[in-house]
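Apart from one protein chain that is not included, each protein chain of the complex appears where it belongs.
This part shows subunit A:
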Amino acid sequence: MHLYPVEKSLQLFPFSCGSAAPTVSLLFRVWLPLCLFLRRIITTQAISSFGGLQLLNGPSVADQGKLTARERILLLLDPDSFDEYDMFVEHRCTDFGMDSSKNKYPGDSVVTGRGRINGRLAYVFSQDFTVFGGSLSGVHAQKICKIMDQAAMVGAPVIGLNDSGGARIQEGVESLAGYADIFLRNVLCSGVIPQISLIMGPCAGGAVYSPALTDFTFMVKDTSYLFITGPDVVKSVTNEDVTQEQLGGAKTHTAVSGVAHRAFENDIDALLNLREFFNYLPLSNRDPAPVCECHDPSDRPVPELDTIVPSESTKAYDMLDIVHSIVDEREFFEIMPTYARNIVVGFARMNGRTVGIVGNQPKVASGCLDINSSVKGARFVRFCDAFNIPLITFVDVPGFLPGTAQEYGGIIRHGAKLLFAFAEATVPKITVITRKAYGGAYDVMSSKHLRGDVNYAWPTAEVAVMGAKGAVQIIFRGKEADAEEEYVDKFANPFPAAMRGFVDDIIQPSTTRARICHDLDVLASKSQSSPWKKHANIPL
């Protein structure tokens, strides 16, 4: 239990208790009321800091394996760095006996404020499930909006720790208005400051759209749920039997729906990981990607890369092996590791500087692009572009996945998102073709033609319209037997692309890290703009 320190609240008052000996009249006229008043402040703060825990019959968070709202803030932020806002705010509802003193909690069902994560500023709200199930009242929304406004103004990220039963039903439309106020701010802040949601309990109904609008949504395994309608409603409407976990648990959203970006074991694990994740992000779109102290030499050769791509082009390898060996200290914060695994996205550092990594994963579905992987990649690329994070793309893509399921699902429209995102991005873009770069997918994957700044090919690269077998069948209608070899000679190598300047250099794989680090240093001062527009019209 983290109590607001009494000494700190005393500092709010510029009066010194130990000044000159008070006269009797001074005592009665000033000190006594002040003492009573001070007592009220301190008591209110104490009550607020207990949230709903003061009620013996309140729901016990410990039994559910959850931490309280304040404990979460305590773990998320640097020690003694939290400055709380609106501790005295109370809800204004008078219906259904809500105006009775036992239904009033100073601070209401959310704790808001600002603090530091590894010394860097962050705004935080943490919903308090112990007060009316963390339900969203008008003032609850007002408190969140206040810190969001200030965060946008100052240029610092907002982190939401969501644990709320939904709207405060007693407040009716006031609660809905509160949601909309938050949504609007989520949208206005999008691309201005990073917004992160960590779902640490239920989050249902309209409330889910706030996390959905933020840049990253993380979940806690087994204790958090996200859904539009709960299992009971589902049963009554579609007669489906489904559990909370199946419908909107961490596994569902990280592996099936792609709503959440990552899930963690428990509250502590999630908060500690969030601290680490925060270090990759710039504070706002006005700031460059952060550069940390790095012990890993930027020119470190990576000998294993010379043999990592199998000699047979049909054999798979793990793109994560390449990523881990190239980035600083093998540390890679993967985003959506269990969703659309045929593309790998995530944050890492190169010589200390945050970079966004995008890579086709030959180990899963040959690394082809399909609907899910295109959308996953596109959103990540756009985040990096919005927040000045350089993009490094590793290409081994046999093309887009064919089939009715994909065509009916709109692969054209969804694939266009990734193309759009890469083309539109003006951050430094470095591309390494490790093996296949076939067909339209070659163009999509941060090619030279989409304003790639530095495009490398490994000696194993094959840049062609399609695989040799298919190409020969079309060109010669199967009449030429040795034409396949000719096609392989001509296109299954990086020369045709290099001769035309579509790749800048064919590099020894073991030098990739050194080359990229060097390029990033040069490209740090890159400036590129697109024609004026209100906003682009990405094919949603």
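In the analysis below, contacts are C-beta pairs under 8 Å (C-beta built on N, C-alpha and C of every residue); 3 or more make two chains touch, one makes a residue touch a chain; residues count from 1.
Everything below uses one rule, namely that contacts and distances are computed from a predicted model.
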- Query: For the chain that is missing from this picture, which UniProt protein name fits: "60S ribosomal protein L5", "Propionyl-CoA carboxylase alpha chain, mitochondrial", "Metaxin-2" or "tRNA (guanine-N(7)-)-methyltransferase non-catalytic subunit"?
  - Reply: "Propionyl-CoA carboxylase alpha chain, mitochondrial"
- Task: Have a look at A:111, A:156 or A:371 and name the one touching the chain we're not showing.
- Result: A:156
- Task: Identify the residue among A:275, A:341 or A:526 that touches the chain left out of the display.
- Result: A:275
- Quick one: which of A:266, A:338, A:473 or A:508 touches the chain that's been left out? A:266
- Among listed residues A:308, A:488 or A:507, the absent chain is touched only by A:308
- Pick out which of A:85, A:317 or A:476 touches the chain that's been left out of the picture. A:317
- Item | Absent chain, residues of subunit A that touch it | 61-62, 64-67, 71, 74-75, 78-79, 81, 116, 118-121, 154-156, 222-223, 265-269, 272-273, 275-277, 279, 283-284, 286-288, 290-297, 303-308, 310-311, 315-318, 321, 324-325, 328-330, 352, 363
